[in-house]
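Of the protein chains in this complex, one is absent; all others appear in place.
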Amino acid sequence: MKELKILGIVAAFTLVLYWGVEPFAHSQMHKHVEGEGLKYSDLKPAPKGDAARGEALAAACVGCHSINVKNMPAPMDPVMSAQTYGVNPPDLSLAGKVMDEKFFAHFLLNPAEVTKSKHFAMPPSAGSLQDAADIVAYFKSIAPKEVTPKETYEFACGRCHANRYGNWTQIGEVPKTKSNIKTGVDLDALEFKKNLGIYQNKLADYMGKLPPDLSIIIRARSEHFLETLVENPQSQLPGTAMPRVGLNKEGMEKVIEYLEETGDPSKHARSAVGPWVILFFFIFTILAYLWKKSIWKGHY
Amino acid sequence: MAHFDENAKPFSHQWLNERLAIDTLKRVLSTEYWIPKNINFLWAMGMVLAATFGLLLISGIFLLMYYQPNVDLAFDSVNYTIMSEVGYGWLWRHIHGVGASVVFLIIYIHMFTGIYYGSYKRGRELIWLSGMLLFVAFSAEAFSGYMLPWGQMSYWAGMVITNLFAGGSLHADSLVEWIRGDYVPGQAFLNRFFMLHVLLIPLAIIGLIVLHFGTLRIPHVNNQDGEEIDFEEAAKLYKEGKVKESKVIPFNPVFLSKDVFVMGVYFIFFFYLVFYHFEFAMDPVNFDPADPLKTPAHIYPEWYFLWSYEVLRPFSTDVGLIAFAIAQVIFFMLPFLDKSPNVAPASKRGLFKYWFWAMLIDMIVLTFMGKLPPEGIWSTIGLLAAIFFFVLWIALPIITKKEKKL
Partner (left out) sequence: MANNTKGRRDFMGMALGGFTALGGLGALYAMKRTWDPLPSVKAAGFTTLNMKDYKENELVVEKWRGKPIFVLKQSAETIEKLKKEKPDDLKRLIKVGDGHYTVCVGLCTHLGCIPGFRPETQDFLCACHGGVYDITAEVTKAPPPRGLDIPPYKIDGDKLVLGETGPEYEKMLADGITMPV
C-alpha cells in the first residue's frame, strides 16, 4: 500500500536523523571508559583478618573518627574537623559494610596512594597488611545488617558533596529552625549557614574547589559515568582531586539509588502511569480507525 | 437590516443562527470545506501540529504555576519543585519538553511534504509564507523556552545566540546588551525571555495559525498528483450523493475522521517518548545549573537548529554570519525561486526530483555535523555540506526553468 510505503520512508529518515544526533554524536563526544566492575585489580588480595585483634588495633581510629554503632563519638564536630584536616572524617559504622575489603585493607596501609589523590588527610594507619586485614575484619563484624541509601551516601560522598534536594549539606541535614516572629530573623539558621560556610571554605581549600552538589547529577551524567567515576575518578576526570572511595557492589548500588531518589523522583510514577496512557491511545486509535472506516464507506 | 424573530427561544438553533450565523459558519469552515480525496496521511500533519501546539499550551500552563523566572530560583523550581513536589509536575514537564522537540520533527515533515508536492505555488504562496512565519515563531518560542530552566545549556546558548547579533566585525555590542538588558545573560535577560516565551510569542503563534488556515481556504489543499480540481463541480457531485464519483470530500466529518486516526497513531508514538524515551529532548548538560564562569565541554543547539548552526560554523565570523542569515530566510524564497510551471510531485519533475532528495540529505548531513565536535574530518564534511547547501539554492531557478510543462 502506498501510504505504508510513505510511512516507511518518513520513519527511516527519522530514525537516521535520531541515530546521528543522539547515539552517534554522543559516542563521538564522550570517551568511553570501560570500568572493571569494582575489582580494584591494581591491588593484591589481602590475607584473612582476625576481628578480635582488629578491635584492639581499631582503638586508634577514634582519635579522629566516630563509631556510632559502638557509641563512640568523634572528638570534634564537623566544622572543627574541617578546620583541622580540611574535611570531616567519616563515621566508621558502615565502613565494613559498603567498602570493598581488599581496597579497605590497602587503604589503611597507604591512604594517599590507594585513593589516588595527591594529598589525603588521613595518615597510614596500619603496620602491616595483616594488621589492616584484622581491622577490616573488625569493622565487618560491627557493621549493621542493613544500610539505607541515604546513610551510604552520607558515608561515602556526603562530607564533600551536598545534596540540597535531599536536604543534605556537608555538615549534616539542614535543621528545622524558627524565625523570631517580631523581626523575622532566624538566628539558628544563620548560625548553621555560617558553620556550613566555614566548612565549605576549608573544604574548597583542601580539594582545590568546592565539590559540586549532587542533587540531580543522575540526570546530568549517565549511571555508567557515575559508576566508573566512583570506581576510579582518574579514569573519567584525569587529575581530579576526588579520591577513590573503594565502594563495594552493595555500596555502589545504594549510592546510585540515593542519587535516583533525589535526582529522578518521578521514576516510579512514570512507570505506573505510562502503560495506562499508552493503552488509552491504543484503544483510541482503534476506535478512530473504525469510525473512519464507517465514514469513508462508499467513497471509493 | 437583519431579521430577528421575537419568538425564537434564547439559545435555540434559530436564535443562534440569527445572531451568529452558525449554520453558515459550520458550512464554510467544516462541512463544505472541500478537501481532495486523492491525498495521503502526510496531509494530516497540519492537524497533528495543531494538536501538539495544544499539548504544549496545556502543559505550559501547568508548568507556569510553579516556575520562578529568577536566576537564583529557576533551576530548582523546575528540577525540584515541579519534578518532585507538584502533583504530576513531571508529566507536564516531560510532555512540554518532548512536545517542543517533536513539534519540529512534524514541522519538518510538513515542510518537506509541501516541497515534494509543490504545494507552495500557483495560488498557494501565502500558505507557504505564513507557514514559514510559523516556523520562525516556533524557533523563537523554543529558544526562549530553552532559557527558562537556567541550566548550563540555557546560559551558554543564551550567550552564544545573542552574540550573533553583534554582527561579527560590525561590533554592534550595544545591540547585544540591549537585547540582554545586561552585559551578560542575567536576571533582566531571563525575565524578558520568560515574557516572550509565555506571552508574546504564543500570541503571535496563535495569530499566525489563524492566518495559515485562512490562506488555505481559497486555494484549497494540494493533492498527490498536483491535479487542478474544479472544486465547485466536484462539490456539486458530492452533494448530489455521487460520493464515489466526486473528487472531493468535506473536511468534517470525512477528512477529519482520518485526521483523528492519524493523530491516534501519533499520540501513541508521542506518549511512548514522554514516558520511556524523553532523554533525547532534555539535554543532560542542562541539568547542571548555569555557571557564568565555566563553559561546558560541548555546546550545541537542540537538534532542530543544528543544520543552520552548521551553516554558520565552518566559515570565518563574518562569512559565517552572512551564510547563517541567508539560511534563515532562504526557504521563504522557495515559491519565487522555483520557476517551473508545474505543480506536481517531485518524482514527476525531472531534475527537481534529484534536487529534493539532495536537499533533504544535505540538511541531514548538516544536522549530524552540527552536533559533532568541529574537528578533523567532521569540519571538512560540514564545510562541504554547507557549500553544497548554497549550490543547491543557486541551482534551483536554473533547473526549474528548464522543466517542461507536464
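Brief remarks on what is shown
For reference, chains read A and B in written order, and residue numbers begin at 1 within each chain.
The rule we apply is simple: a contact is a pair of C-beta atoms (placed from the backbone, for glycine too) under 8 Å apart; a residue touches a chain by one contact, two chains touch by 3 or more.
Everything quoted here is computed from the prediction, not taken from an experiment.
Counting contacts over the entire complex, the absent chain touches A, B. Interface note: of B:I35, B:V78 or B:L91, the residue touching the hidden chain in the full complex is B:L91. Taking the whole complex into account, chain B touches the unshown chain at residues 62, 65, 81, 85-89, 91-92, 241, 243, 253-254, 260.
Seen from chain A, the chain kept out of the figure touches residues 178, 181, 276, 280, 283-284, 287-288, 290-291, 294-295, 297-298.
By definition in this document, only the chains that are shown with their structure count from here on.
Distance between chain A and chain B, defined via averaged C-alpha coordinates, is recorded as 40 Å. Only residues 37, 40-42, 76, 79-80, 83-84, 88, 90-91, 94, 105, 109, 243-244, 249, 253-254, 257-258, 260-261, 263-265, 267-268, 271-272, 274-276, 280, 282, 284-285, 287-288, 297-298, 303, 306, 360, 364, 367-368, 371-373, 378 of chain B touch chain A when the two sit together in their complex. Across the complex, chain A meets chain B through its residues 2-3, 6-7, 10, 13-14, 16-18, 20-22, 24-25, 28-29, 164-165, 212, 215-217, 219-222, 263, 265-266, 269-271, 273-274, 277-278, 281-282, 284-285, 288-289, 291-292, 295-296, 298-300.
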